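Apart from one protein chain that is not included, each protein chain of the complex appears where it belongs.
What follows is chain A.
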Amino acid sequence: MVVFIIRRTLMMIPVLLGATILCFALVDLSNDPVQDRVFEIEQSTGEPVPQSTIDALEASWYYDRSVPERYWIWLTGLGDTNDDIGLLQGKWGPSIEGSAMDIGTEISSRFWITLRLVLFATIASIGIAILAGVVSAVKQYSRTDYTLTFLGFLFLAMPIFWLGSLFKEGAVQLNKILGSTVFQTYGSGTTGFQGNGWAVFVDSLPYLIVPTLVLMLGGYAAISRYQRASMLEVMNSDYVRLARAKGVRNGTVMRRHALRTALIPVATFAPLALSGAMGGAMVTESIFGWRGLGVYSLDAINAGDTFAVMAYVLISGVVVLIGVLISDILYGVLDPRIRYE
């Protein structure tokens, strides 16, 4: 097992490296943030931007170098730098948003904001999906099964941006009926709120409910279909039939024999779902104004903030690869037929 983990971890390195090269080239070649910034400043001041300022911007963002040179500096920090770049030295590089916006600080603080949103949504979606999948399987081809199947496909078919907007408007109307702003539609907490972890969590509840619901319903549908298929397969297996033939009560058969085995695909899928939801939160965060990792990456891509995009690619890449690794390990732990030699 240990050898397997080490081998898989080592395999992540070239995968991550390949992803960063591809993303760096895509972002870097499709933008010229210096020109865009100059235009923005001219719009703001109504005056030409001094050439010295343009030169300084280019130098501070390393846009006075070639693309390969910029990538090499970002990765290694070797060469003539401003001592603010070099992934291998623990430096993420300068953000075009300015010196006050440290990429490392932004990424780490926003990671937890996204995780808060995604964790609740994923746990809730998996819980509901298991329940719906099991009920659907047990009551196969019943009205309940058809209803759950319809809802599953409905939420699966709905684009998340549309579902989000729909729920947001629903929250506004519900508030109107209640005569109080129970559900907040923008942000992840009261502006400027300070407190300990629990206080922050309680404060965030009115902001958490609607986006969690949206993210949850978006993720629930696929897992519930997995669970239904898996449950049906197990229920029709020989050992379940044997248990029934021996006179074991139906509830015990379902709980101890069928469900335990049927949970294996979902349990192994869960880490992937969590890491996938981290990426999928981009749209939900944008709609509900959560300043998480998704919105950060979106803003960075739009602004052509190459080093910020790279940080996101790296973090999300690591999260996905860890998700895949945990998923693979869980297969071995839960299914005795699989052994890692």
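Worth a mention:
Just so it is clear, a contact is a pair of C-beta atoms (placed from the backbone, for glycine too) under 8 Å apart; a residue touches a chain by one contact, two chains touch by 3 or more; residues count from 1.
The rule is short, and it goes like this: contacts and distances are computed from a predicted model.
In the listed set "Na(+)/H(+) antiporter subunit A", "Heme exporter protein B", "Nucleoside ABC transporter membrane protein" or "Peptide/nickel transport system substrate-binding protein", the entry agreeing with the UniProt name of the missing subunit chain is "Peptide/nickel transport system substrate-binding protein".
Note that of A:V67, A:V172 or A:I338, the residue touching the chain absent from this view is A:V172. Although one chain is not drawn, the whole complex shows that of A:I41, A:L156 or A:L314 it is A:I41 that touches it. Touch with the hidden chain on the side of chain A covers residues 30-32, 35-50, 52-53, 56-57, 60, 95, 97-101, 165, 168-169, 171-172, 175, 181, 183-187, 191-192, 194, 286-287, 289, 291, 302-304.
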